[in-house]
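A short worksheet on the structure shown next.
In this view, the complex is presented without one of its protein chains, the others remaining in place.
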Amino acid sequence: MEVMPGQFLLGKIDEVARWAQSSSVWPLTMGLACCAIEMMSVQAPQYDIARLGSEVFRASPRQADLIIISGRVSQKMAPVIKRLYDQMADPKWVISMGACASSGGVFDNYAIVQGVDTVIPVDVYVPGCPPTPDGLLYAVNLIQQQIRHGGRGGIFAKA
Amino acid sequence: MPSSQAPSIAGAAIDPPTLRDPTLDDALIERVDRAALHDRVLALRAAGTTMLLDIGAVDYPERTPRFDAVYHFLALPKKQATVAEVGTPKRIRLLVGVPVNDPVLPSLTNLWKNADWPEREIFDLFGIVFSGHPNLKRIQMPHDWEGAPLRKDYPLRGPAREKTPRPAFALKSNVPAGAPPSGKVAQALERQTRRTGDS
Amino acid sequence: MSPYAPVAIFLGVCALAALVFVSVPGVLAARKPNAVKAEAYECGVEPTSEVGGRLPVRFYLIAMLFVIFDVEAASFYPWAVRMHELRMYGVLEMAAFILVLGVGYAYVWRRGGFEWR
Partner (left out) sequence: MDVVHREGNTMTLSMGPQHPSTHGVLQVIVEVSGETVERADMEIGYLHTGIEKSAENLFWTQASTVIERMDYLSPLSNAMCYVLAVEKLLGVTEKIPERARQVRVLLCEAARIASHCVWLGTHAIDIGAISCFWYAFDIRENILDLTEQAGGARMHPNYLRVGGLNGDLPQGFLSKLDELIAKFPERMRELRTLLQNNPIWRDRTIDVGVLSLEDALAWGATGPVLRASGIAYDVRKAFPYSGYEGYEFDVPVRTEGDAYARFLVRLDEMDEAMRIIRQVRKRLDTPGPIAVDDPKIIAPPKETIVLSMEALIHHFKMVSEGFRVPPGDVYQAVEGPRGELGYYIVSDGGNRPYRVRTRPPSLYNLQCLKQLAVGGLIADMVVTIGSLDPVFGEVDR
């Protein structure tokens, strides 16, 4: 989209749809462990995810576009995560927040699934244990760029 | 195999509680036989022990009896008490040996309501059965998990991944770092993936 | 053009807009239905009770009572706007209206329709 003289905005419908969709990616209220506390700090005024339009944490997967796996995924929680992901409406995105979600982190043992990407497809991995809130903000930014630059979503909503 | 690469220098002690340094005896520590546990707890309760703090378990493979259940008690005043009245309450610690061929202990749920979850956890992670427990099921692990994870002979990374080499972070390794959940959980996910029909 | 034409146009445009807003996303939205997505969402585990199971009658009772008394309250507004012109006629009319509904209210109160437990 580019600004034309006389304050006009010219752009394809798909671009407009992607611009609107990318600036309101609603995450699901699902906190697991320490990363969930940092996810709360992202909502707090100092880091303020509202600037990216993602401050509305929806309680039900039916209304959420983004699921942030914030914490370590245990063997008992893996089917629950899989079910939540399946019950989210398409198009949907996944952020694997923290080392534990991305690769098992410091817990290389029987109880933790060594990487949530063995259970659900992940779009953005956030390093850190827990990642600083800026890391999570940057991850949501990457998701927005994916949407704007032709990933899933848009007017004909490739799922 | 220990998770860090460095060598593990195992200690020589077979039965550490007996080698405890006497200055550490800040609590009344007793070793009680399994049969006498129930009466001893009743006697303690009569003598003013008002709270069961915690029940833990430890696995000493070379020692017979192999397991040690550790009961922590606290003697708090039974009525409203200020800091002065609480003072320094008496701590009591009971060590109960449990043989591996007959891993059964009497459950304390009829005496202490809060013994329910710690006993279920010891059943789940050590395989020690508590007779008389109202709802003895796994509490931490998935309900269809096999094995007692906190026993010393249970591999740290679980039976499914015991032999898989640790990904050598230094080398360019094509071994995928992630590993799918193991055991029945993997089958449950398989069934669900088939029903969702994605790749 | 009859004096009511603007009202008809207004209603037509509203109906059209509503129709468009309902149907266009249905056509354009991504659609990937699967068995698990269709199941009831119950906090991430298999649903323990069947969808749309039986509900205690209290919920229905409270809903009905709310509708009745809310509509009644809504009918005060036109009177409140024109209260001064209607003077005593309006007051009597409304008093009768309230009396009728008061009888219903007292009946429900006595029969215990408002107790929750």
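A, B and C are the chain letters, set down in written order, and residue numbers restart from 1 in every chain.
What we mean here is this: a contact is a pair of C-beta atoms (placed from the backbone, for glycine too) under 8 Å apart; a residue touches a chain by one contact, two chains touch by 3 or more.
These numbers come from a predicted model, not from an experiment.
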{"item": "Displayed chains contacting the withheld chain", "value": "A, B, C"}
{"item": "Absent-chain contact - pick from A:Ile68, A:Leu84 or A:Met97", "value": "A:Leu84"}
{"item": "Selected from A:Pro27, A:Gly71 or A:Gly154 as touching the chain missing from the view", "value": "A:Gly71"}
{"item": "Residues from chain B at the interface with the omitted partner, ascending", "value": "2-4, 6-14, 16-17, 19-21, 23-24, 26-27, 50-54, 56-59, 70, 72, 76-83, 85-89, 91, 93, 112-114, 116-118, 124, 138-143, 149-150, 154, 156"}
{"item": "Where the unshown chain meets chain A, residue by residue", "value": "28-34, 36-38, 40-41, 43-46, 57, 59, 71-72, 74-77, 80, 84, 106-112, 129-130, 132"}
{"item": "Residues of chain C (touch criterion as defined above) contacting the omitted chain", "value": "42-49, 53-56, 58-59, 116-117"}
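We take it that only the chains that are shown with their structure count from here on.
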{"item": "Most extensive contact between chains (C-beta pair count)", "value": "A-B"}
{"item": "Most central chain, judged by mean C-alpha position against the global CA mean", "value": "A"}
{"item": "Inter-chain centre distance, chain A versus chain C - centres from mean C-alpha coordinates, in Å", "value": "36"}
{"item": "Computed distance of Cα centres, chain C from chain B, in Å", "value": "56"}
{"item": "Junction residues of chain C - those touching two or more other chains", "value": "34, 36-37"}
{"item": "Of all residues in chain B, the ones touching two or more other chains", "value": "192, 196"}
{"item": "Complex interface listing, chain C residues touching chain B", "value": "34-37"}
{"item": "Touch list for chain A against partner chain B, complex", "value": "75-76, 78-79, 82-83, 86, 103-104, 108-111, 113-115, 117-119"}
{"item": "Contact set on chain A toward chain C in their complex", "value": "60-62, 80-81, 83-84, 86-87, 90-91, 152, 155-159"}
